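Here it is: the structure, laid out below.
Here the complex is missing a single protein chain, while all its other protein chains stay put.
Then we have chain A:
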Amino acid sequence: GDSWGIFTFLCAALCNLPALPALNCSEELGAGQSIQQTYDLTRYLEHQLRTLAGTYLNYLGPPFNEPDFNPPRLARAERVPSATVDLDLWRGLTDNARLAANYRAYSRLLCYLRVLDGQVGTAELRHRLAHFCASLQGLVLSIGGVMSSLGYPLPAGPAGPPAPPGAPAAPNDFLKKMDDFWLLKELQIWLWRSAKDFNRLKKKVPPAVVTLRLEARGF
């Protein structure tokens, strides 16, 4: 399950390190570099999302693709995890809580996106969505990697089942499009928030925290 995902990620990361003896990771590598990589990944995804969202909203048609479209949140949309948080609460989050919030959010957003992927009409959109989902999966693994390297347990929950837990289908076409609109919006805001989350983590995680606890996991 999770351990294999982490192991694969760590192997991939290590394979990219220049000329190091296997598993002899000095302390500057590991957490610090993974956080930087995760940060870079959120920026890349944010860039990708801009193109994807533009295409998808045009596919949904007006009013969803109008720049000042500002609908009220309907109760059903609350199921998509929101990045919105009280300022003081956000500041006071522990590293573990901060990472866990990101991990949980992207795992669920990924589920919802995969459902979307199965439903869209045009080939171009399917292609873009598939590419984005793959990158988003990479982000989830990356965050998981950081958490493991810092010794935090991964939040329980799905990393990959195809159907979002307990979300009833929208009763009509318009409401379904509203769901899609909010999904993309929340994704956009999460990526912005993550950039800030990882900025904070970059500063706070001391370089001396050694990372690979493969031995503790019995490898």
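General observations
Keep in mind that, in the parts below, a residue touches a chain if its C-beta (ideal position, glycine included) is under 8 Å from a C-beta of that chain, and two chains touch if they have at least 3 such contacts; residues count from 1.
Please note the rule applied: contacts and distances are computed from a predicted model.
The listed options are "Integrator complex subunit 4", "Ciliary neurotrophic factor receptor subunit alpha", "DNA-directed RNA polymerase III subunit RPC6" or "AP complex subunit sigma", and the UniProt record of the chain not shown names that protein "Ciliary neurotrophic factor receptor subunit alpha". Among A:Q37, A:N65 or A:S82, only A:S82 touches the chain that is left out of the view.
Although one chain is not drawn, its touching partners on chain A can still be listed: residues 43, 46, 68, 70, 72-73, 82-87, 90-91, 182, 185-186, 189-190, 192-193, 195-196, 199-200, 203.
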